[in-house]
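Let me begin by presenting the structure, written as structure tokens, before commenting on it.
Presenting chain A:
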Amino acid sequence: MSRLLSTVGAIAIGSLLAAPAATTAWAQETVTVGAIEILSGPSAAYGTAIKGGLELALDEINAAGGVLGGKKIALIIEDSAGNKDQAVNAARKLVGRDKVPVVIGPTLSNEMFAVGPVTNERKVVTVGTSTTAKGITEIGPFIFRTSLPESDVVPVTLKTAKDKFGVKKIAMMYANDDAFSKSGFDSMKAAAEQLGFEIATIETFGSKDSDFSAQLTKIKGLNVDAITISALVEPISGVVLQARQLGIPASVRFIGGNGANSPKLGEIAGGAADGLLVGSPWFIAKKGETNEKFVADYKKRNGKDPDQFAAQAYDTMYIVAKAIDTAGAADSDKIREALYKTDFNGVMGPFSFTQGRDPASNEGVVVLAMKNGRFEILE
Partner candidate 1 sequence: MLSQQLVNGLVLGSTYALFALGFTLIFGVLRVINLTYGFYFSIGAFVALTAARSFGANIWVALPLGAIAAGLVAVVADWILLTRLRRAKAGELSSLMVTLGAVLALYSLMAVFIGTDIQRFPFGFVDNSAIEFSGIRISLVQMLIIGTTLVLVALLFVLLQRTKLGLMIRALAENEDAARLMGINVGLTVAAVSFLSGMLGGAAGVLIGLNFNAIQPFMGEHMMLRGFAVIIIGGLGDIRGALIAGVLLGVLEVLTAGYISSNAKEAVAFTILVLTLWFRPVGLFGRAQAKRA
Partner candidate 2 sequence: MTTLLTASKLTKQFTGLLAVNEVDVAVEAGSVHGIIGPNGAGKTTLFNLISGLLPPTSGSLTLDGRDITAAAPYERTRLGVARTFQNIRMFSDMTVIENVMTGMHTRLEYSGVAALFRLPAFRRGERAAKERATELLEFVNLAGKARSRSGDLSYGDQRRLEIARALAGDPRLLLLDEPAAGMNPTETRDLATLLRQVGQRDITLLLVEHNMGFVMDLCDRITVLNFGRKIAEGTPRQVRDDPSVIEAYLGTKVAERLAKAHGA
């Protein structure tokens, strides 16, 4: 039996060994950067947008002469399918086989919690572009992120709601079964308490639920000024639609977290979502030459409008390329040092890292309001 086992093992290992030789030969003229994104499965939309943003920036950087005096950047994007194990396997492959000095991604905070310890152990710089959960950069000294954590964005939104619309009494809702929504809610609750809101009730639901009538009926009876919601866009759309169906008036605004910041909300919920407020590190109609060019080029390259994930990825690719250049070598330690010194002005506005490897400023955050199924900047 043990012979059988070892035979199977040998076959598996043999076929795995066959692959790695290919990538090393051209590593001399190029700097290889890895990325792990969700390109298939239920959440593929996020990864696809990120891929679009990364590749657009990459084309521009390479066309302008690359890094380190003429070396081009090669980007290897691995698919995680939103699966933690697959993400870790991808990270191990990028680090162990492709020997990349930098990994961009992975897409979800959950994946980062699994991937981070692995890359950090190998001292490979890892830059999250879309991981907004609490504690991401605390995984280790090699873990950075360019996405503003929810705790930086949400207070801006809530404060706007308070100042502009006189919101005082709120109900809070969140999906309690996924890390993204839960951690968004934690930030929201902290911000709401700090701003002195009266929290009438906290209601939860599951990400895959389709019936929210019980929670919403309860909220309806509490006469709140606004409802905060932290979840992915699909359940948010469902909640918003049912709230209006149950007769919660349009004057009771929804205030969304990062998950609500998606054009899909308008597509699905239509007019029911009108009035919803959301804070965003980036907005498609943001003024400025850099952004307008980015939006136009992205649309030309990918055939659709960019979203915040694409924008963050686009900036991140530039930030990483600059750091490689500054470091003077494709060496993880040096790139890490260089990242601390980042001073970049991209589509999201001025950018630098804190000592805790998070974005330093939330100045770029704009508050958007839904109107006729589309987001507009709240003036």
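The candidates came about this way: all candidates are chains of the complex that A comes from, given by their letters.
Going forward, a contact is a pair of C-beta atoms (placed from the backbone, for glycine too) under 8 Å apart; a residue touches a chain by one contact, two chains touch by 3 or more; residues count from 1.
Bear in mind the structure is a predicted one, so any value in this text is a computation, not a measurement.
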### Task
Would you mind flagging which of 1 or 2 touches chain A in the complex?
1
### Task
In the complex, go through chain A and note every residue touching candidate 1.
41-42, 44-45, 176, 203-206, 208, 210-211, 213-215, 217-218, 220-221, 234, 237-238, 241-242, 245-247, 264, 268, 270
